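Here the complex is missing a single protein chain, while all its other protein chains stay put.
Letters are used for the chains, namely A and B, taken in the order the chains are written, and counting of residues starts over at 1 for each.
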Amino acid sequence: MTDTSRAESHFTASARTLMWRRFRKHRLAVVSLVFLVACYLAALFAPFLAPYPPDKIEKLQTFVPPQMVHIWDGGPAWPFVYELKRTRNAETARVTYEQTDKKIPVQFFVRGAEWSVFGLGTSDLHLFGIEAKKQKLNLLGTDSLGQDVFSRLLYGARVTLSAGLVGVAFAFVLGLTMGAISGYYGGRVDTAIQRLMEFIRSVPTIPLWMGLAAALPIEWDPLFVYVLITLILALISWTSLARVVRGRFLSLKSEDYVLAARLSGASQTRIITRHMLPAMTSYIIAAMTLAVPEMILGETALSFLGLGLRPPVVSWGVLLQDAQNLRSVALAPWLLTPGLAVVLVVLAFNFLGDGLRDAADPYGQ
Amino acid sequence: MKIFALRALAGLAASTALFSAAWAYQESPMLAEMVKAGTLPPVEERLPAKPSVIEAAEVGQYGGTWNRAYKGPGDRWGPTKLLEERVVKWRSDKDGNLTLVPGYIESYAVNESSTEFTFTLLEGLKWSDGVPVTTDDVAFWYNDVFLNTDIIPTIDPTFAPGGKPMELEVVDARTFKIKFAQPYVYFLTILAKDSTGEPSLDRPSFLFPKHYLSQFNNHYAKPEELEAAAKKYGVEKWQDLWGSKGAATAWWSNPDLPVITAWKIETPAPGDVVTMVRNPYYWAVDQAGNQLPYIDRIEHRLFDQQDAFNLMIAQGQIDFQMRYANTNDFPFYMENAEKGGYHVIKWRDAQAWSLLPNLNSQDEFLNGFFGNADVRQALSLAVDRDTVNELGFAGLGEARSASPVTGSPYYNADLETHWAAYDPDAANALLDGAGFTEKDADGFRLRPDGKRITITVEGAEDNQAGILQVVADNYKDIGIELLPRIIDRTAWDDNRNNNTFDMQYYPFDRLSVVAADPRNMMGSDSYANQNFIWYSTKGASGVEPAPDAPIRQIWAAWDKASTAPTREAADAALNEMIAAFVNAGYVIGLVGETAVVGIVDNDVKNVPDGLINDDITRGEGLAVTQQIWIKE
Partner (left out) sequence: MLRIILTRCLWAIPTLIVVSFISFVIIQLPPGDYVTAYVAELRRGGEYLTDTQVELMRQDFGLRDPILWQYARWITKILLHGDFGQSFHYNAPVSSLIWDRLGLTLLLSTISLVFTWGIAIPIGVYSATRQYSVVDYVVTIFGFVGKGIPEFLLALILMWVGFSWLNMDVGGLMSPEFDTAPWSIAKALNVLEHVWIPIVVLATSGAAGLIRVMRANMLDELGKPYVETAYAQGFSERQVVWNYPVRVALNPFISTVGWALPALFSGDVITAVVLNLPTTGPLLLQALKMQDMYLAGGFILILSTFTVVGTLLSDILLAWSDPRVRLG
């Protein structure tokens, strides 16, 4: 393609194409997008990618440290791991593992525990694993019950990256709408919404959660209860965003371009969504990316009150709860890896957001 | 009348001979200074004429502060058990055998029919303010507190067997008799645990300091004086000065209250630090004539969260404590022992962590399901207790049923392993035999109405989630769906109260001297609370059990034991009761006799290892805290 035709295509391209081109230039955003897509795929195919079921208890393999997969054995070699020997210190009762000289090759497409293929049938194929007696491949180690942390991380992504985000989305829609209405119209509407917000902020949440925890039938699926609670959480957390949007709108509504739009007969919805909200895109993206970890970690905070997600449901928040004690921090620090996963996903969401913002910014280079 | 030998006094006689030439008592330097300054009479005048002798494992040094941690104003039992006094207390020998030893009394006697108990106070026994303790104080306790319906509205049946409250007869200034309308062989056993009950078992048995407390008593003080006192202590009515947490009458909250314990409160809760200081008038000495206790002061630091406490331990800030040390954290404590300068001792818990099916379930199906002995046996055989022990208790417990523990006078090896083997095949066969043969696509058995058999099990602590997951795994193998739920502690207690639970994960305790408190075996606050209410109210409320229900045998055996004229007959009936309870399999014991870990600073001496830990034997109190000392 010649330079002229390129330039030409630039001028005739639709807004969407232009955005995509600008987005592609933001390398980190592209990497983040790929990473997030990979995460979602991994969550979707977790039963295939994970070598073991997430709740498989192994009495004799508790607190196994992460195992290194070797691909160098004096020269390039087929991936293998060393066999581990378990010893229990008679005095301290601590279980430790020692590497023996025996090498166990890592195998691909192995048969293992059965899993359901999207309700269509079952399969027992797993991407990788090892075939050995009383040995498992624990890439990220195991927890206090001998469950494979890597497998749990994959399965946990299913809950965390879906159910966990429902509440965030809900809070956002609510916060933007109420904030915009309050700030744009002002006057009585504003007063009413502000009093409502004050009221919501003042409601003591802890007893509310405790009351709810007791009121909801105990035999309900904890996952369902959790989604319900994130929705209720959203009913409270929208107020912060709404306050900010309102504050900005109060100052923006006297701006010339808003006035111009109004005079030229644009509808109020259009003024709000196309003219005023874009003036604070960065803030909205930042607030959203900040809300994601808050919601994921909200689970762990709620667990203090006997709420939030609990085992046997596997989510990143639940995995982090497992790690939140001195024993884990001191003796099994690999249990903290779900925290790392949270950070990575949130960073990816953030860079993606940055990229989208830059791409959408008509003043951008 | 048979007189029980007083081991402590026998010891005293022997040592008196040894010290006859120059028998002198020693005291803590802290008190010696006060004597020198003239604010305290000399030690000979403070001690009784013949003080009790507590045999210290090793004669120790005076002084020091014993650092511990506590959980807030509601946590008074930890501190209380370190110092509470009763007329008789449990003492454990090195092999873990329990005997009753007299406390602040010189002697006690029981008549042939176990209806009359005679106690003689130590001569020259004094309250912590130096005022002599006499039977006046006993009469005050009886007439003005025990029988005072303004303070104690209803008398606990424990102290009114057959509905008739115990009677007091004062013989002289030091001797008094307690009489019952019917034989009461377990009275001393109960005294050792419950003291004299209401207003609280943290008070000494039979005595209240009349010279101090009469100002708060409506038999002595005028209404306006009582009102002023209530105001002074910041409570609404004068009755609040009494009661379990009474502002004026509980040792835990009132530093002015005269006591007879080895220490008394100095700075009460709520504060970051609760401190207790030695009682200069404490009435016991060690074998060398040193007035006890050795330790001057005990400090309890406030904490709320387990990790905060574990960190105190790792940093060596705890001198001796078992309460709140977590068995599962044993490896953590051991790994940091060198750095923290402590070692870890292990006592045996007189409890079995158990699954508690609700025999009075309001769910009609579950009611019949749990009521079926074959089902209970299947639910018990299906659990792999060794795995639970390994994963939940770091292997520091023992797979066993809910039955008396090793060292208990009622221990029975056969009962200990009752239905405790892991045998999922037998469990499946039992369930098949009970008629639950239909299964759904996931392999779960079905109720007659076609729904899956699902049991919700409730735990109250986060770290129990793993254990319940193991059990849920086991139950899946026998086609029963178990849904583990961890809920708030208050809700957990409340569900038992209101009979709104299927099954709970529950520490079934008081398995040492069962006679002292068999209530949970009889269903109270446990597997059949509604039935127990029916039994204890004689049918006025609660739920009547089926005519052939084994729980009736349990109650009948206890009725027999509690009215038996001799100890032998009573114990025979009690063993019958325990066997009926265990054989019915009402409570599915999983892991018991778990190690209770205790943190002991390397400089803290005379802390015994390997004893039983039970509420009945008063927890850490069994360590005889007065003789523990700290090396400089």
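As a convention for this text, contacts are C-beta pairs under 8 Å (C-beta built on N, C-alpha and C of every residue); 3 or more make two chains touch, one makes a residue touch a chain.
These numbers come from a predicted model, not from an experiment.
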item	value
Option from A:V95, A:L137, A:I271 or A:A287 whose C-beta touches the chain left out	A:A287
Residue among B:E227, B:D414 or B:D493 that touches the chain left out of view	B:D493
Options A:L233, A:V342 or A:L356, residue touching the unrepresented chain	A:V342
Touch list for subunit B against the chain that is not drawn	67, 72-74, 76-77, 80, 153-154, 156, 193-194, 200-201, 234-236, 239-240, 244-245, 247, 253, 267, 269-270, 272-273, 275, 299, 301-305, 307-308, 311-312, 314-315, 317, 339, 488-491, 493-495, 497-498, 517, 519, 525, 615-616
Residues in subunit A touching the chain absent from view	186-187, 191, 194-195, 197-199, 201-204, 206-208, 210-215, 240, 243-244, 246-248, 250-252, 254-255, 279-283, 285-287, 289-290, 293-294, 297, 300-301, 304, 320, 323-326, 329-330, 336, 339-340, 342-343, 346-347, 350, 357, 361, 363-364
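Following the convention adopted for this analysis, only the chains that are shown with their structure count from here on.
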item	value
Centre-of-Cα separation between subunit B and subunit A, whole angstrom	48
Touch list for subunit A against partner subunit B, complex	55, 57, 59, 62, 88-89, 91-94, 144-146, 210, 213-214, 218-219, 222, 303, 305-306, 310-312, 321, 325-327, 330-331
Footprint of subunit A on subunit B - complex, ascending	306-307, 310-311, 314, 328-332, 334-336, 386-387, 390-391, 394-396, 454, 456, 458, 462, 465-466, 469-470, 472-473, 483-488, 491
